[in-house]
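Note that this complex is displayed minus one protein chain, with the remaining chains in position.
Take a look at chain A:
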Amino acid sequence: MIKKVILLLLCISMIMTLTTGCWNNRDLSELSILTAMGIDQTEDGKIMVTAQIIKPVDVSSSGAGVSGGGGGGEKSFVVVSNTESTIFAALRTMLAKINKKIFYSSSQVIVFSEDLAKSGIKNYVDFILRDHETQFKSLIVVAKGTTAKEIVEQEYGLSKIPGGYIRDTIKNSKSRGFTKELRLLDMARELATEGRELSIGTIEKSENLTSTEGLAVFQKDKMVGWLDKYETRGYMFITGRAKSGIIEIESPDNPKEIIGIELMKGSSKIEVNSSSNNSIEVNVKIKAEGNVGEQQSQSGQSPDKICKSLSKCLEKQITKECYSAISKCQNEYKSDIFGFGIHVFDKYPKYWQKVTSVWSEEIFPSIQVKVKVDAKINRTGLLSKTIKIR
């Protein structure tokens, strides 16, 4: 009997000691929770890491009545910057300025500054990929016209957690199509893949907020230029990422009046052919479906009558956006962000091996890209035609 009791006690004590969790177990109260990280380059070539750390007490006590972080109220987060030669060292020596160890699994957004992107990001991605605490789900953005620090410091009236706020604005590009949602893993994949250059969504400061619109175009790991929001949507259409958004088209009979089409479905298919004189030809087929969402024009006809001409206009608008993106990347930036190279590799592996080294510099700018859009207008909403003012 006593033997059994001793055995039981032994078992319990074993279980208690062995199942307490990990060795370096840290409680929530011992951590600084990082929600956004900004990476800047200082003038002497060092790295300035800016961490946005949440004050846990403030966030939990925030109710609907409390006025947000902006304005007179106290900020719910702290921004700390630190400069070192490596990101890891900068984060670790930041402990000289803050008391609790930084927990960066919760990082929602990683912001690269424009200068850093222009001088090449290859020295800055290794740590965030290698460390076991960083999340491959974190979103990546490039700060346009500002430093990463300024973006990370930005307060928002609507949310006490700026990192999560920025992430949500990037994520809702699903319904806008004006920027690209790029996870850390996707960035690494685009950097490592041959035949597709990297492109990262941008973030800009605008008055008291930030806006995520546009795209930063890279060549290898160096940024070479920007795409504006319409060109970005062209890119999104070509790569099949554009699923929703409002496309403004000119009314067929009066160019001054605008009709807003809500895109409901979008898909694309890229085909590569080699034409007779041995040059590569790319055919992009885009399918789009949308509804009429807003109509300014007062043509006597109801939209269902002009549906056909409307879908023609929609096709024209999408084609225009696509071509503007393609021509800018071909002529100005010489960067194949669309991944046409991958399709060439797929179809003509031997030819691809010959041209790999010169693809983005010589071949890509000269290839012929044909965009064919097949658009359809499905519904016109609750109104059959716009009301006539008499």
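What to note about this one:
Going forward, a residue touches a chain if its C-beta (ideal position, glycine included) is under 8 Å from a C-beta of that chain, and two chains touch if they have at least 3 such contacts; residues count from 1.
In the analysis below, contacts and distances are computed from a predicted model.
Per the UniProt record, the absent chain's protein name among "Spore germination protein", "Sulfate ABC transporter permease", "Membrane protein YdbS with pleckstrin-like domain" or "Ubiquinone/menaquinone biosynthesis C-methyltransferase UbiE" is "Spore germination protein".
Only one of A:98, A:188, A:264 or A:355 touches the chain withheld from this view, namely A:188. Touching the chain that is not shown, out of A:144, A:160, A:176 or A:241: A:241 (per the contact rule at the top). Of the options A:135, A:244, A:309 or A:327, the residue whose C-beta touches the omitted chain is A:135. Although one chain is not shown, part of chain A still touches it, namely residues 18, 22-24, 132, 135-137, 183, 185, 188-189, 192-194, 240-241, 339, 342, 345-347, 349.
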